[in-house]
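A protein chain is absent from this complex, but the other protein chains hold their places.
Chain lettering (A, B and C) follows the sequence in which the chains are written, and residue indices restart at 1 in each chain.
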Amino acid sequence: MGDNLSSYLVDLNCDLGESFGSYVKGLDEEVMKYISSANIACGFHAGDPIVMRKTILLAKKFNVKVGAHPGLPDLMGFGRRWIEVKPIEVENYIIYQIGALDAFAKCEGLKLQHVKPHGALYNKAAVDIEIAEAIAKAIAGYNPELILVGLANSKLIEAAEKYGLKVAREAFADRAYNADGTLVSRKKPGAVITNPDEIIKRAVRMITEGIVISIDGKKVDLGKVDTICVHGDTPGAVEIAKKLYTELPKHGVKIAAMSEFVK
Amino acid sequence: MGDNLSSYLVDLNCDLGESFGSYVKGLDEEVMKYISSANIACGFHAGDPIVMRKTILLAKKFNVKVGAHPGLPDLMGFGRRWIEVKPIEVENYIIYQIGALDAFAKCEGLKLQHVKPHGALYNKAAVDIEIAEAIAKAIAGYNPELILVGLANSKLIEAAEKYGLKVAREAFADRAYNADGTLVSRKKPGAVITNPDEIIKRAVRMITEGIVISIDGKKVDLGKVDTICVHGDTPGAVEIAKKLYTELPKHGVKIAAMSEFVK
Amino acid sequence: MGDNLSSYLVDLNCDLGESFGSYVKGLDEEVMKYISSANIACGFHAGDPIVMRKTILLAKKFNVKVGAHPGLPDLMGFGRRWIEVKPIEVENYIIYQIGALDAFAKCEGLKLQHVKPHGALYNKAAVDIEIAEAIAKAIAGYNPELILVGLANSKLIEAAEKYGLKVAREAFADRAYNADGTLVSRKKPGAVITNPDEIIKRAVRMITEGIVISIDGKKVDLGKVDTICVHGDTPGAVEIAKKLYTELPKHGVKIAAMSEFVK
Partner (left out) sequence: MGDNLSSYLVDLNCDLGESFGSYVKGLDEEVMKYISSANIACGFHAGDPIVMRKTILLAKKFNVKVGAHPGLPDLMGFGRRWIEVKPIEVENYIIYQIGALDAFAKCEGLKLQHVKPHGALYNKAAVDIEIAEAIAKAIAGYNPELILVGLANSKLIEAAEKYGLKVAREAFADRAYNADGTLVSRKKPGAVITNPDEIIKRAVRMITEGIVISIDGKKVDLGKVDTICVHGDTPGAVEIAKKLYTELPKHGVKIAAMSEFVK
């Protein structure tokens, strides 16, 4: 058993760089200390060139790996509203945004590690294979070394595999799950879990057993979980990030950037 | 004299990819036949991801070299209105846009050749060294192999040299010049020259002698001219592009992409 | 029968003011001659303050009644892509846009006559009662004298009646219908009818009998039709507008602004 203590690896990822112009969002500097991978907004649903540059620099300072967090072109809706876009539109929106972020990474001597779609795009890609494939195709066309982050057991993982991409299967320790493995909508009661001990417990089970109990009490098989999403937009969220970062190793889970272990 | 016939080299560049969403601008397919370098809008003042992809593909089809044509974030004003941006804003806007376009080029197996700032940014950079240096710094940081296209004898050329960039000195055969080498504002009468024969004559003199006669009759020394800007937004403009493309060789000027000869 | 010749009244409406910044769309000045009501874009999916002012002035010149043509906030998609907006968002987007257009009308001494939602908003409101009611509520709150234009026999007409608004039931002479009274999607073959004689014939039957034959040969009861939508974005479309304007009176149909006859 002692040997097993170091046999689990997990990445902790967080959505960052979501400020825009004079609008500040997120406690980027606080949360950067407790994560291994940063998903950086690319200017469509949040972020702007100044914010992107700063966030890249911050990740560099804290030695956090960087990835693109592309979204739908809807700043007013923060990319959380699905827009009836065609796959070819999704593909080109993704390429555009990855390229824009990659330029800042390149200027600062960093390499992009991954791509994680944001908001409505992420949710749609979890269930719609056409959208999922458009995303995978965009990444494969631009740089097939990039890891695609998607909801564990979703269509996005399926699409990534079709395009030969490396994938990081993501789980949400602070979000309730439906029995089919999708996330309970934020609009429903109980969708967000706030008890830190509960969150740690769920995270450990997700990582070590690949299991989460759904909101209606069913055992959901997540398969292998590579990365846990942490939030950084409230002081409470930062506390939880810190707790995951410090508690997970006590449960035999080593935190490492996804590029160190996903294939 | 016979030997001289091939001693002048010039690039013909045109602003393309300026459509946006359902809005169509420019006769891109027509003018692509008569140029050696395409400046492609990057989504700030014109262009969108769909249009950028299409324009890259069109350039590939016609074997035209591609470059970024970044502008100010002002679609409503088509990037023609100066905005009081700080140098650090300019630098990051440029990096963002070059990266976005480069991503499409990369997806289609092309390499970016150059960067030419658009509209108010181009005009400001011709006379304001701080803005000019912000542009040069952005390019040097992203990819020092890119050629910076700027108005011949302007601050932008000066800034490019400071940052060790290759430059292409641009002249406008269909625009009137002031005695100080700047362009006559489009708001003034006589700013735009429409007579095709006159345009050819001016182009030849610009390329072979580095000279243009200003609107008030003064001889303006442009120095070496590497690229002539052609327009493609009216049927008349396409005719002129065609004429430049076919007539210049008869005057001993060979048309070639700027990357084949600028250092 | 002679008496019947003047017993049918119909409005001809057209979407106008769809240019944006330097982007020109539509043959507004041409089509303005052949319509009785202009639906003017309000800046969300098309149009800008300069364009709105000009279009109001053009309508004034041609003595055409003006109405607001509000859309979803999606210039890149021209308002044709449904966005998962909440009813309260729709309500406020509509109020904002009507107010903006009304300001220009007020400056030029005109009164708004009607409101017709654009694109994806129009199509959604035809089948989704929540969205339809959000639109009707916005209009009723702002000015209950405004006429709401909606697809004949759709949810939008139902919502308008619930809020006590006057309605103009719209039909499309150049678009194919499904058997359920909705329009055949533009993506399908046969969705758009281009034969001018066929269009006139359909328009006459729509107006005088309230009937259209669906794409699969069924008789569709449209009920009373108050206004026919004409297009003005291609030379061919303007020809059809002209033909409707000149031919309908020969079939006993008088053309008049909707405010002259709807209740």
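Simple rule for what comes next: a contact is a pair of C-beta atoms (placed from the backbone, for glycine too) under 8 Å apart; a residue touches a chain by one contact, two chains touch by 3 or more.
Quick caveat, the model's predicted, so the values are computed rather than measured.
In the complete complex, the hidden chain is touched by one of C:9, C:24, C:103 or C:129, namely C:103.
Contact with the chain that does not appear here is found for just one residue of B:26, B:43 or B:77, B:77.
Residues touching the missing chain, restricted to subunit C, are 43, 49-50, 52-53, 88-89, 92-93, 95-104, 106-107, 138, 141-143 (touch as defined at the top).
Interface residues of subunit B with the unshown chain, by the touch rule above, are 73-74, 76-77, 81-85, 120.
By the touch criterion stated above, the residues of subunit A touching the omitted chain are 20-23, 25, 48, 75-78, 80.
The working rule: only the chains that are shown with their structure count from here on.
Shared contact partners of subunit A and subunit B, listed by label: C.
As a whole-number value, the distance joining the C-alpha centres of subunit A and subunit B reads 40 Å. Mean C-alpha positions place subunit B and subunit C at a centre distance of 43 Å. Counting partner chains per residue, subunit A shows two or more touched chains at no residue at all.
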